[in-house]
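I'd like to ask some things about the structure below.
Here the complex is missing a single protein chain, while all its other protein chains stay put.
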């Protein structure tokens, strides 16, 4: 069974507007109640259910990160780390970046 | 007696030109042979004696960091950390920044 | 004016003296800049400073493409334009600014938006560009330009900005090796789905910083292709990393450099199963229409 992890959560590119204008914050993610693994898939759903204040569709589609959002674990694309299966460690930085199109 | 430490050494603002154009490099600083403490005062002298390739006066004056150079330990002014007496730990980032005046 | 023995016109040694002093530029770098042809797509908040700084640096030929005209509400951030050029095509206004700053730069203009009908012609047939700057304000055009750049073998220096934030990446660099826009953003957003489609505010110098950074990265790409210089920087030899620079300027100024995945095997334009080709572009795949409200932008962000 997983333990809770404390990570630094960061939002950029406008995503902060659906997370109560958080740019950067330390957050403790509790272990899943069903005894499952505390992985990034769970973190995304947890954030959408608990921290998100605005339009849920801006962040997830059917509980998956939505197109146009880059997820970075310790400043590297999460696909380099195993994507939804990565199990965050205490002190990890999780950065969610929305594509910008303006010019 | 001190043990060797492995730090990331970085130079900015033109100081890299007297350090063989190193911008960033992992370096292991050996323990002082005289059994003294491996502190920042020692590190500065060690760098001047061993890594510096150009004009020594650009980096030190009488073995002390010269005016116009900011020393940052893990991105904070070394005076916040104890200056010459700070004992670097493995993994520390030591950044030496020369003042720039151009505009 | 040019003595046959001088590799640059005599006046250039004075004009670019402060830049020639840089060992990473020097004479080979300046010659590379002079011979370079750079296409700038979009003459708004990004394209304005990018164009001025590339002109200042002595890039020999600049191509400018944009179908918009200058409006007064552009002037808070689009510093290549001016009040007395309101109503002109942005490319003509920017060409005037270039002529004022550096009359030695050749400028070609296209008074049209980049679209599926003209992209291959502009990118490849009408001029041999060494580099392309994505300074557009629309996701559809970003995908289209990147696709066409992969197909025609061009590196793209891409930037974007909104509100207080900015993003910068150099795409398809080295050509055929680096990731493209689709490798970085594989899922084309639909209209209304992403923060940033539609109307959002923007601070002038925020988009300005991103445009100036594009000029730095463009100069580095062009100069890196010059014959090797005397001084080579000593850097840790590491596997080539692809990065994106993020700016977040409010409440505190913060830049970060994040590591990208690199080229994606599943990318439809540079991956193993290519479904985007010259032909699909020329026949006008409607994918570009769907993204974030379609082609072309009339908003003039």
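For reference, chains read A, B and C in written order, and residue numbers begin at 1 within each chain.
Here is the rule we use: contacts are C-beta pairs under 8 Å (C-beta built on N, C-alpha and C of every residue); 3 or more make two chains touch, one makes a residue touch a chain.
Computed from a predicted model, the values in this text were never measured in an experiment.
Consider the whole complex, including the chain that is not shown, and state which of C:91, C:171, C:184 or C:215 touches that chain.
Answering carefully, the residue with contact to the hidden chain is C:215.
Touching the hidden chain in the complete assembly: which of C:129, C:164 or C:288 does that?
If we include the chain that is not displayed, C:164 is the one touching it.
List the chain C residues touching the unshown chain?
11, 14-22, 24-25, 49, 52-53, 56-58, 72-73, 75-77, 79, 81-84, 100-103, 163-164, 168, 199-206, 208-209, 212-213, 215-217, 219-220, 233, 235, 243, 245, 249-257, 301
Counting contacts across the full complex, list the positions on chain B that touch the omitted chain.
12-15, 17-18, 23, 57-58, 66-68, 70, 72, 75-77, 79-80, 95, 97-103
Keep this in mind: only the chains that are shown with their structure count from here on.
Take the average of all CA coordinates in chain B, do the same for chain C, and state the distance between these two points in whole angstrom.
Once rounded, the distance between the two centres reads 38 Å.
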